[in-house]
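What follows is a structure written as structure tokens; I'll ask about it next.
The complex appears here without one of its protein chains, the remainder shown in place.
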């Protein structure tokens, strides 16, 4: 049963495996981006793919994010299934017209007559000492836009299963990878064809006293905090929505109703970000069961500083989540 | 006392007056944009300015939103105070690198050594039969980004007072004008120098039973709903935050604590939008005083359709707000 | 187009007219007749929103489209009715779209600036200036990868030369020898600003600097446009790479239907000069007669038929039902 074999892979290996399998399965899948071929991207996520699939399917582009995203939109409409690589999520700023005014709207504007089945793989996350223009987590912007889907995997297995679903989806999908996870996070990943539907949250840890909703990089932080909380007798449930759109509202709401307390944690800027939506959804759905307001934890409202001691202050940590949870539980 | 004279002006006239006064006061203020000079913009908001200030200060540009926004960033750093005109807010997608990676971060990244005092005037709002690429209200994106300020005037007087503050501010400020208001909305505007500080909400109508928080175009909708509610004996307070960042959290929270019910209404897409942040702020601050969850009302999660009967379904109306408020009050 | 277009009355034309040059005359006349009806609808306040008329520029869409196959791709602009019609769109479904009706090409969701139609290779008109350059280049990328021999045409106004993405995708198309034709319609104005105030240097040089084969033609001469397009489309189809066709033209009416008082940005005299001396339809008609390919009566017949076709199409669209309320949430996701 090679299909149910489970191996330990890094996050990057899981991403690469999903791509390789989909490219073998479907000759329409191709990759476009800067230094994706021989270099396998600066993050070395795609190493080996060009050797198997050649430079017509793993295509190095000029540094023209708007241009090659636009090409992917047109290619997706006309028979290919491009997977675009946007190295740092910060560079998405250059692609907003292509993704938001074009890709997201073409199916609707054409009354359903054209489709844009493409994936944008990109990165998020700070604490890499990369400073303000290489550290942003801009997924909230895309979640705001009807017509796009937004995926935020937090484990190697989720990365593989969700990326395969993204590639098979008929819509433009933005797939955010935490760049700190690529080689640091390992986990069990089923071999062979294995996909995870979009819009289904995952309970990463069960608990009864408080719900910690974490996305992407913040799932590990939430799990770490849950371990600390356990030591003081607080049982935390950790929920990972996995996709911000579609959003599994019921999973969030049901957990919060059960525990009566919730904290949402996300690495994007804290204001007008993903935490606001997640908190609002929980507040709406679990209002009468909540013991206190939903607490939001996101990146500090500052451009990410380069200096390590400053940068480390900007994102939620196990300890800061632990403290917030402790306070919320005590108050109740 | 010519300075305290109050006239009836349209929204567009108020904007123009603010610009003209600031340009007279400060020779560093200049305008850059497409068809801003002789044409006075397609919305005819700037008519007359080029005649007074000439084409070196009211500068027609090519259709290069990224380019001339970038020029404005550099010009702001080096002694000018540019006011950039982005005709439709949808075209902001082309300027995101300039505004988000550059303008918003330069002061911080330089450790406070450079400043970027510039204003981007742009538009929001649907129901103009302009279809999906000319109808978006993208202010939530900018409110999410530290380093930017975001202004959403809802009356001619606010437009004048807030625009003057924006031009005098030392930071990049995005100023959203509802394109449907330009010539349709009239109101009293003080003559002469009159500015409104950023970060101060305005109570547009006092009330005791429910708080309606409206932004920009939705303030009039909220006021209309309040009138309808009055007829069934519900006293609605209408609060306009006026600036989404800085945000006058206390004003929102205090009103909600007083009335114990709140609805937030904004013309941006409803998911991951401004309503999520405003609702979360109220939920956090007024949690123990609320009778029910904060209700959010934004644009439907669809690209704005062209067809009039469909388009009219996508944005909150007096009636839909009235219905939601009635339900919320009955339930309590 | 060399393949048969989608409307029925074409088959009814007398045999003498069944000639490519005459067909181009007919297509230009149809576009003008369509646009005249659009203006009429606007004037009668029947049309929601605005529309940007192609009157005066007909020779470009027609001259280019007649060099394409039905399954070749086009992308179009805010001023896109002519491109869509020339590529084979049916006027009745176009008018329905302009009126926001369910029978429209996009179920009424797109409107004037977003006509799209897979059956004629129309990837969509676009309301973002320069917004479809990536899309057209991507369609050419697919054509090359899939080896299906198709060509993509990207129409845009000279104002779109201001959008940096054009240079990004021309570079890609040149590097990868993509079968794409960039057709720049220089009608002298970006909205209300003369292009010389917004466009430095030399337009064709901007394309050739990227290794894209570039040429400039009289956009009021359908034969010149067609001959240049034939050549460029042929090159592209043979895998010889992208080309850039600069067509010098003029829009007779306002930037959009509501742009009535234009004297602050251009003179009535200038408008009159173009209409009198460089009208593409009249010029082509005169040539057809001089060459003995058609006589006055035949040309008149073409005009009458076109007008009748458009009136019928308007009637269809006017009578067509609106989309249903529940349609508003359909087509967000495929």
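Think of it as A, B and C in the order they're written, each chain with its own count starting at 1.
FYI, a contact is a pair of C-beta atoms (placed from the backbone, for glycine too) under 8 Å apart; a residue touches a chain by one contact, two chains touch by 3 or more.
Remember, it's a predicted structure, so these values are computed and weren't measured experimentally.
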Among the chains you can see, which ones touch the chain that has been omitted? A, B, C
Can you tell me which of C:33, C:165 or C:281 touches the chain that was removed from the display? C:165
From A:132, A:223 or A:290, residue that would touch the chain that is not displayed: A:132
Residue among A:6, A:63, A:203 or A:250 touching the omitted chain: A:63
List every residue of chain C that touches the chain not included in the displayed model. 161-168, 170-171, 174-175, 197-202, 205-206, 208-212
Touching the absent chain: which residues on chain B qualify? 30, 56, 61-62, 64, 66-80, 82, 97-98, 101-102, 106-117, 146-147, 149, 170-171
Can you list, in ascending order, the chain A residues touching the missing chain? 34-35, 38-39, 42, 60-64, 66-67, 90-91, 94, 128-134, 300-303, 305-310, 313-314
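One rule holds in what follows: only the chains that are shown with their structure count from here on.
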Express in whole angstrom the distance between the two chain centres, defined as the mean CA positions of chain A and chain C. 41
Distance between the centres, which are taken as Cα means, of chain C and chain B, whole angstrom: 37
Which positions in chain B touch two or more other chains at once? 90-91, 94, 131-133, 300-303, 305
Give the residues of chain C that touch two or more other chains, as numbers and ranges in rising order. 106-110, 114, 126, 128, 131, 164, 332
